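Read through the structure below, which is laid out as C-alpha cells, and then see the notes.
As you look at this complex, bear in mind that one protein chain is not there, while each of the others sits in place.
Right, subunit A next:
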Amino acid sequence: MKNFLRLTSQISVTIFLLLVVLDFFYTTVYLHSSKRGKIEEVFNSKSQRLDVVFLGSSRANNHFVAPMFADKGLKTFNFGMSGGHLFEASLLLQLMIERKYIIRNVIVEADLNLSYEGRADGVAAKFLPYIHQSETIKNHFSGESDFFACYYVPFYRYIAYETKIGFREAFFTAIHKEGVGFKNLGYYPLGVNPKANMKNDIRNLKPVRNKHYENIKRLCKENKINLIAIMTPMCSNTKGLDYFQKVNTIYPEIHNYEDVVQGDQYFSSCGHLNDSGARLFTKIILKDFFKK
C-alpha cells in the first residue's frame, strides 16, 4: 500500500506541476498575441489615438462600416464582438483607457444587449488568460460564480473554456495566425442569406438599468470621450418592437435607429444587416453625427 500511495502522490504532484506549467505556457503565448482577436490586441497594445471606436455585439460588428469613417479621415476601429454583451464591451473600453488610448468618440450599440447584465462566456473567456496580469480584469470577474476556480486553480480557465482559449486557439496564437476580425478595420460584413428567417420575437426582452452600460457612460465622462449610444436596425417582421421605446424611457439619450433601414433585402438575418444594409445605415450615422 505504501508503494501505491507513493505512486498516487507522484501522479498528483505531476498533475499539479503540469497544470502550473501549462498555465504559464498558455498565458505567455497569449501575452505575445497579435492580430488574433480584438481583446488580445487591446490587451497587448500601447497608447494610440482613435477618433471613433465602436463597441457592442455582432449588431455593432456587422452594422458599423468602419472603412466609411476612415474615408472621411477619421481614425476608426470597430471593436464590436459577435456574441458579446455589454459586460465585455465595458471591460474592453476600460482596458483601452488603462492603456492610455486617446479616444474622441465611442459609438456603443445599446439595444437588445441592455436587457442582460451577465457575461457572454464565449467572448468573456478571451479576457481570462490575463486575469493574473490585470487588476481591471480580475475585478471585473470577481463577482462571477467561477471566479475562484478561474483565478486560483492553475489552468482551470483554459480547460473550462477550451473551445475559446484552449489548445487550438493557443496554437494559432503561437504561430501568429491572423484572426478574421482585423480586416475592414474590425467591421465584419455579412452577405445576403436567401434562407434567412426574417422574423423575430423580442417580446420577452425587458430593458434594465444596465450596470455595464452605466460603466461605459462613467468611463466616457471621466475621460472626456463623446459617447454616442445607438439602437441599431431590426427587420420589420419583429414582434415586440416597442422594446426600443421602453429603452428610451430608461435611457432617453440612446438614439433610436431601429427603423432607419427598411426592407428585407438589406438584412442577412432579422437582427443583422447585410453589407449593403450596413453601408446604408452607416451613411445615416455619418450624416447625423459626423457631418464635417
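Methods note: contacts are C-beta pairs under 8 Å (C-beta built on N, C-alpha and C of every residue); 3 or more make two chains touch, one makes a residue touch a chain; residues count from 1.
We adopt the following convention: contacts and distances are computed from a predicted model.
The UniProt record for the undisplayed chain lists the protein name "MBOAT family protein", from the options "Heme lyase CcmF/NrfE family subunit", "ABC transporter ATP-binding protein", "MBOAT family protein" or "Chemotaxis protein CheC". Only one residue from A:S142, A:T163 or A:N226 touches the chain missing from this view: A:T163. Of the candidate positions A:T8, A:T28, A:Q245 or A:Q265, contact with the unshown chain belongs to A:T8.
Contact between subunit A and the unshown chain involves residues 1, 3-4, 7-8, 10-11, 14-15, 18-19, 22, 155, 158-163, 166-168.
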